[in-house]
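In this view, the complex is presented without one of its protein chains, the others remaining in place.
Just so it is clear, A, B and C label the chains in written order, and each chain counts residues from 1 on its own.
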Amino acid sequence: MRIPCPHCGERGFQEFAYYGDAGPKRPAHGGDTGEDVWFDYVYLRDNPAGPHEELWYHAAGCRTWLVVTRNTLTHEVAGARPARDVALERSAAP
Amino acid sequence: MNVAGRIVAREANGRSSAATLPTQPFRLAAGGLVDRSRTLAFTFDGKRYAGHPGDTLAAALLANGVRLVGRSFKYHRPRGILSAGVEEPNALAELRSGARREPNTRMTTAELYDGLQAASQNRFPSLAFDLRAVNSLLSPLLVTGFYYKTFMWPSSFWEKVYEPLIRRAAGLGRAATGADPDHYEKSTTFCDLLVIGAGPAGLAAALAAGRSGARVIVCEEDFLLGGRALADRRRVEGRPAASWVTEAEAELESLPEVRIFRRTAVFGAYDGGTYAALERVADHLPVPPAHQPRQRLWRIVAQRAVLAAGAIERPLVFGGNDRPGVMLAGAVRSYLNRFGVAPGSRAAVFSNNDDAVRTVADLAAAGVPVSAYIDPRPQIPAAVRQVAERAGARVLTGAVVQRAVGWEKLLYVRVANDTGQEFVVNCDLLAISGGWSPTVHLTSHAGGRPQWREDIAAFVPGTPPPGMTVIGAAAGDLALADGLAAGARAGAQAARDCGFSVADAPVPFADAESTVIAPLWRVRNATGKAFVDFQNDVTATDIRIAEQEGFRSVEHLKRYTTLGMATDQGKTANINGLALMAEYTARSIAETGTTRFRPPTTSVAIAAFAGQHRGREFRPTRLPPTHAWAQELGADFVETGEWLRAQQFSRPGEPDWLATVSREVNAVRNGVGFCDVSTLGKIDIQGADAAEFLDRVYANLFSTLPVGRARYGLMLREDGLVMDDGTTSRLGETHYAMTTTTANAARVLQHLALCREWLWPSLDVQIVPVTEQWAQLSIAGPKARAVLQAIVDPAFDLSNQAFPFMAAGAGTVCGGVAARLFRISFSGELAYELAVPARFGDALARRLMQVGNDFGITPYGTEALGVMRIEKGHPAGPELNGQTTAGDIGLGRLLSKKKDFIGRAMAARPGLTDPNRPTLVGLRPLDRAARLRAGAHFLPRDAAATAANDQGHMTSVAFSPTLGHWIGLGLLARGPQRLGEVVRAHDPVRDGDVLVEVTSPVFVDPQGVRLHV
Amino acid sequence: MSEAALLPRSPLAGLLRPVGGRGAAGVTVAERGSLRIAGLVARAGGAVLADIVRAAYGVDLPTSPRRTEADGLEFIWAGPAQWIVLAEPGADDLAATLRGRFGMLAAVTEQDDARVVLRIAGPRVRDALAKGVPIDLHPRAFGPGDVALTLAGHVPVHLWQVDDGPAYDIAVARSLAGSFCHWLRDSAGEYGMAVEG
Partner (left out) sequence: MGYDRYSVFSLLRESLRGHAGWGPAWRDAAPRPAYDVVIVGGGGHGLSTAYYLASQHGITNVAVVERGYIGSGNVGRNTTIIRSNYLLPGNIPFYEHSLKLWEGLEQDINYNAMVSQRGVLNLFHTDAQRDAYARRGNAMRLHGIDAELLDRAAVRRMLPYADFDNARFPIHGGLLQRRGGTVRHDAVAWGYARAADRRGVDVIQHCEVTGITVENGRAVGLQTTRGTIRAKKVGLACAGNSSRVAAMAGLRLPIESHVLQAFVSEGIKPLIDCVVTYGAGHFYISQSDKGGLVFGGDIDGYNSYAWRGNLPTVEDVCEGGMALMPIIGRVRITRSWGGLMDMSMDGSPIIDRTPIEGLYLNCGWCYGGFKATPASGWCFAHLIAQDAPYPVAAALRLDRFATGRLVDEKGVGAQPNLH
């Protein structure tokens, strides 16, 4: 499996560390979020069979976090973006 | 082979010149691609034989008239050579000896070298006389599934009696006798096009792509390029096919961007266009030359791949079809044409297709009489009949071989035709062909399902992995001309796909052939055992039994009968087996389907996957800056993660490590010692939001930390449990130096990056690992200041007022060496951590030894460090084991109530705040002479040793030289409320129960007076 | 007392030894010792940093895995908005200099001792590197000035191509120098490795 690091270029996945689903949204820092929302964020996963947005860390490369779109049925990697860009975009979205 | 190698081989062999070697009675007078000018000596089961360079072991044995080469797995039936390639199920040998012994080596692919030693396997006491052949008589009992139905009584007999018997009888060859002495390598390479298989189709593809300038890799598992073009007397471009191959090879060699990997099998197709291949670099030599690996694992990343792996011929299923002397028709041609060997002296050919009649012609041309050509088809094409008759063979149509008769060699075959006539055909070689199965294996590694093609009675590739095209016989285009054309097309297309322009070139033309086939899956009125899977002894009857018992899915069939599960993965067996299942279940073959193919397509040595990473090079070793110095002092070292750290510095005359460690501890407690703590993770944190960032990632506050001060910090995971701890210092308003534990350094760095980039991308914070930059030495003990005073440059005021406990600062030492100084203490003594650029770490240690000499300075290792932290009750690895909360380790007060932080919410869950959770306490043995051991469980003093009474466990222990007895830290249910209570530290696995008294975890200087002097 | 009062020790001491090979070495290796190295990480709004660097040195800080040179300094990409800066031995305290110039715009760290830098060259250098470096170093894919953060075996490396020789510089964490050299000797042995410098 090869991951197209937007910074380093395409690399074998052995250079990366995996964190899992990029979907769950962390409750706001400092907010007064209920325990069930936290539970949901920390523990529950969609775990879909098909396209999946997930966090990978380019540990043996540029040491940055990426959001990789990958199909869990075929392992085809559709693309990768810097996690920071995705996060900024998401926080800008309403 | 180089001369040295040959001499070694000779000596190993203990004999001398090739002149005394036996002749090769079955070597043809001429022909073949072997080098007859040189003779190689080899042994099989201790007996000496001769062969030539270019032979495989199988070819050379056949040349010497050896027919019996092995015994089957279950029934120990005598077996001969069936094939001439990787599909071989029978002819397996132990190659080489001692630590280089390789079990189950296919004789058909083992390249002959001078001095080669081979031994037959799975026989007792000898190949010719195998006692276990009685299994054959028991065979009615040993059918498929027999063991599931019996051996159940008495139940204790399985491990003691039945299983050992079964195990000893099973298995094939023997493993080596010692650690593999050879070297292995792994290499990664990239290309535009990977061509798998260098038969005519593959060569055509490589040429077409290579000429465009594309980067092409051609992998061929054989030691010669050419595939079937070497085995068949065919013509390409009007020339003998083999000479066309030579020219193609020469042209490919001349193209700078084309690489040819010989002896290299592509064995796995993985995701992302990654292919795994095994190059057998030195398997054709007695031992690998110096600095050469035995084998090299290639990871090939290819934009495009062309699979041109050819096809594998299928045996026919009839009685005694496993007799030595029964051989695949195409293999017979290989031995005749490529190796110049006659695999028999009188032959018959049994085939259901138009291709095998070439074998009749080639045998005759080589001077081997052919008694009969036997074909189940009532009508055969005139051309086929003609070829057979011209070769002098009697042509029997509508006829089948019912039984091959013989034991260790074939004597004759019994033939019956559709009019009920029976014949006996004398022969010691029966060439058989049930048709050809495309080598589709690599196309299904990514999940593609092969498709049934009725017209050629074979499975062809379904959906290959992305980027792969299949051509030639592998695609079911069995005719040579089609393969050449497809190759030229696919090669050009691949080059275009990779952005190269390709000129149209003429497609090499070839003579025509017929590939017509009428499937015959088994001979119906066969007598005797009719084998489907030769190696695993699976017969047609076994398949019927499986069907009867409901194991009808091909995958059930496989698992119940072990069909296709042997070393050859059923390359010659699978299709026949599933066709029989289709017949028994009255389904079509397409409906029945194939079992799934998986890597590796041919077996690969475990060592090849490991490559260089074994022994001490299994994982890298990280050495701290003072390593060389510590080594000179004779330190003992200990693995801590990837690091190798000095464990203790023993001195001559010290009876044991405990004496050494106690001396080191005493030195620190009473004088001064120092220890390399460079392995702690060091992370530089800067930025306008650095303080805010630390407040979020640490449970306690860091924004309030004054510049020039250090603070102990505790980090939680998002789930509220403790992740790591360490001291972090504020070097400037927006600049912090964080330390982490050695074990968690990488994990923390990754976590901080996630926080910065993913959770809070708008914070201005920069995180830079600086562990490697600094040599950090802890200098501890009442005399630490005095020693330090001797090396800091004058500007540095070390007084308690100027540089109090938990102060942090920068300056220079030893006359201008930049340094950072932290007054922090793990030992509980007056202590400093002094950091200098790592290149000076070694010299700093030596300097400290000098200047500290008068103070009795003592280097100490991780053991003494551990003892002192236990004496002080500081939690470390065994307490921060990922299962503990801040409260569990007595640090609940650090969880800030003033701010939010990672883990805050989840840490409040009832399970994590349960007052009954085991909590950190100190322990000391009631009998002060008793030894404590970590891992013991706590039980109420007089309670029974049951799980219900389990109240926690001892996490860390040490012999405290300060107190003169063992002490421990532990997690005890409601521990802090039980100070003074006596509990039992229960340690049955070491027979060491001890009564211990619950104490505060801080054993030494509970007020922390010494820290502040 | 001068700095020489503490003798620096290279972690490569005793590790670079020639190995294998008959005839001319296929691979040569030399330590680029005593380099000055600093780490540079742009603070939020890093664009200004690029402007200041351009103004100071007349070069663009590489925004992709590339290396540029100016004024005796090498700027080597080390991740998004991150670089390491190299200066020849003997230069002034590089980190201090950089901090003086860019301290407001970048986090500057001393890295002089964090890495060792080796120059590896020779006709078979690509073959030797392929035995552990899992990236494409073919001239069509990677050329002079190109930079990569990747692995050599299990050892993380930071490498860049120096010239068409080809020669590569490989920076390795100090603590891993021994393991790296072991891997290099293993990998280059087949072609013969000579030690220069």
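Throughout what follows, a residue touches a chain if its C-beta (ideal position, glycine included) is under 8 Å from a C-beta of that chain, and two chains touch if they have at least 3 such contacts.
Small disclaimer: the values here were computed from a predicted structure and weren't measured.
Shown chains touched by the hidden one, complex as a whole: A, B. Residue B:Gly550 is the one among B:Pro256, B:Gly550 or B:Pro794 that touches the chain missing from this view. If you put the hidden chain back, the residue from B:Ser345, B:Thr397 or B:Ser603 that touches it is B:Ser603.
Residue B:Gly882 is the one among B:Gly882, B:Pro976 or B:Pro1006 that touches the chain missing from this view.
Contact with the chain not shown here comes from a single listed residue; of B:Glu87, B:Asp719, B:Glu829 or B:Glu871, that residue is B:Asp719.
For chain A, the residues touching the chain absent from view are 1, 12-14, 18-21, 35-36, 39-40, 42-49, 52, 54, 70, 72-75. Within the entire complex, the positions of chain B that touch the omitted partner chain are 73, 99-104, 140-141, 143, 146-153, 155, 158-159, 163, 166-168, 170-180, 182, 184, 186, 268, 270-271, 274, 276, 297, 299, 445-447, 541, 545, 548-553, 555-556, 559-560, 562, 565-567, 569, 598-600, 603-611, 613-619, 621, 638-640, 717-721, 877-878, 881-883, 906, 909-913, 933-937, 945-947, 949-950, 953, 955-956, 986-990.
In this section, only the chains that are shown with their structure count from here on.
Looking at which of A-C and B-C shares more C-beta pairs in contact, the answer is the pair B-C.
Chain A and chain B have Cα centroids lying 29 Å from one another. Within chain A, contacts with two or more other chains are made by residues 12, 63-64, 82. Looking at chain B, residues 188, 299, 301, 762 sit in touch with two or more other chains.
Those residues of chain C lying in contact with chain A across their complex are 64-65, 78-80, 82, 134-135, 148-151, 156. Those residues of chain A lying in contact with chain C across their complex are 7-9, 11-12, 14-15, 60-64, 82. On the chain A side of its complex with chain B, the touching residues are 1-2, 12-13, 17, 19, 26-27, 29-31, 33, 35, 38-39, 42, 55, 57, 59, 63-65, 74-77, 82-84, 87-88, 91.
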